[in-house]
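With one protein chain withheld, the remaining protein chains of the complex are depicted in position.
== chain A ==
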Amino acid sequence: MRPFLSTACAASALALTMLTAACGAGVGSTAPGDGQAAPVSKAPELGAGEKVSIVFESYNFGQAGAWTDTFNELIGAFHKAHPDITVTAQKPQGNSANPATDTISSLQSQMSVGKPPDVVQLGFSDLDFTVNQLKALPLDDLVGKDVVQKNFDGAKYPFAERARTLGDWNGKTYGVPFVFSTPMLYFNSALFEQAGLDPAKPPATWAEVAEAAKAIKEKTGKDGAYVDCLTKAAKDWCFQALVRSNGGRVISEDRTKLTFAEPQVTEVVTAMQAMVKDGAMPNRTQMQAVEAFARGDLGMILESSALQGTFAKGAGEKWKLGAAAMPGFEGKPAVPTNSGAALFVFAKEPAKQRAAWELITFLTSEQAYTTIATKIGYLPLRTGLVDDPAALKPWADANPYLKPNLEQLARMEPWVSMPGPNYLQIRDGMMEAVESAVFQGADPASTLTAKQGELAKLLPGGRG
């Protein structure tokens, strides 16, 4: 029995290894691309009465309440405007608590059975992978550059200038930026007052944040400030903002070399570590900090404006929420980045490709942004809408936190995605090093240098 069982075990283990190896050799193993893919032929306009059905995958359908309801409403409105196009909406498949983290694996598994969704909402951190590995279709080829630009110009209100090119790769538009947020400094006005600080003058530099945080800690006993950009769970979007604000970069401009061990970056990590060591920043996880702030037990938090609704709900009548632009480093301008997602086309047939473009045009129209902003609270990328009394002016006037957020839109820089098929290991590895320095007291310079050397091997071609 025993020898037979162990043989069976060994055979099963072997079979398993082969199976998992086969799973690993999926879509991602295509040759590393450089964005110079062969042009895709133009998708002709749909003929009169031509029936098409397409699938739209968005993580917004994974969330009950305003998200699903608003998107269903938009799809309904699209049906009315385009009765010949049927849209089936779906959320990414997968088992993560946050459906937004399942987008790429979901797309890959559907591609592996030859049925990718036609339109997909994907994050900017995945841009390189989306274009070069997953082969999202270049919209400039599909419908023509002039048509893509015309959509950005809009019927009345154009896209914010900096938002127009966020889904571009090598001069071609692959994704139409759809929803996003910028990092904001949210604060608890009640704790500010108790600590003798003026909520009308929130801190504008990190030195002021540290000082105010210490005052809050000393006078109220509550925690001071948390920067939700320094852990693996936070990903690297607003860490990049901190680094850019100090004149550094996490990767060179030509994207061939990791640069997160350069002095400008280690200075940022050292400054954040000092806040933890001085007791100005609590040593907490992302989730703990968000909840402590919503509960009123934390003075300030640098957080995505997407969480504003959670904070406003937590504050209720108990304490007053304040919001300010992201602070900068002494004498240098703050450089916010954006988190969020764009809409990409993966449809295979020309008719579906054209229908996919029609859906994207609709979802990024003035009408759709008005619905999305008022019902979900996302930033309208057609910023002019907030000055139009017939569109978003009443909503903007009732939303005191919108102004600093919109101002940041004008001077933000893109969230740079890491290159190659190992982009997630590179991004997560970098953030692990940052986390261990800031929250576990490791030496910033040596930790970042060691990690950079290790991760450089994962760049395409193993470049250092």
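We adopt the following convention: contacts are C-beta pairs under 8 Å (C-beta built on N, C-alpha and C of every residue); 3 or more make two chains touch, one makes a residue touch a chain; residues count from 1.
Convention: contacts and distances are computed from a predicted model.
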item	value
Undepicted complex member, UniProt protein name, chosen from "Caffeyl-CoA reductase-Etf complex subunit CarD", "Electron transfer flavoprotein-ubiquinone oxidoreductase", "SGNH/GDSL hydrolase family protein" or "ABC-type glycerol-3-phosphate transport system permease component"	"ABC-type glycerol-3-phosphate transport system permease component"
Which residue of A:165, A:205 or A:310 touches the chain not shown here	A:310
Contact partner of the left-out chain, one of A:53, A:88 or A:170	A:88
Sole contact to the chain not displayed, among A:51, A:79, A:115 or A:277	A:115
Absent-chain interface as seen on chain A, which is shown	4-5, 8-9, 11-13, 15-16, 19-20, 23, 57, 59, 62-65, 67-68, 88-95, 97-100, 106, 109, 112-113, 115, 290-291, 294-295, 306-307, 309-310, 313-314, 316-318
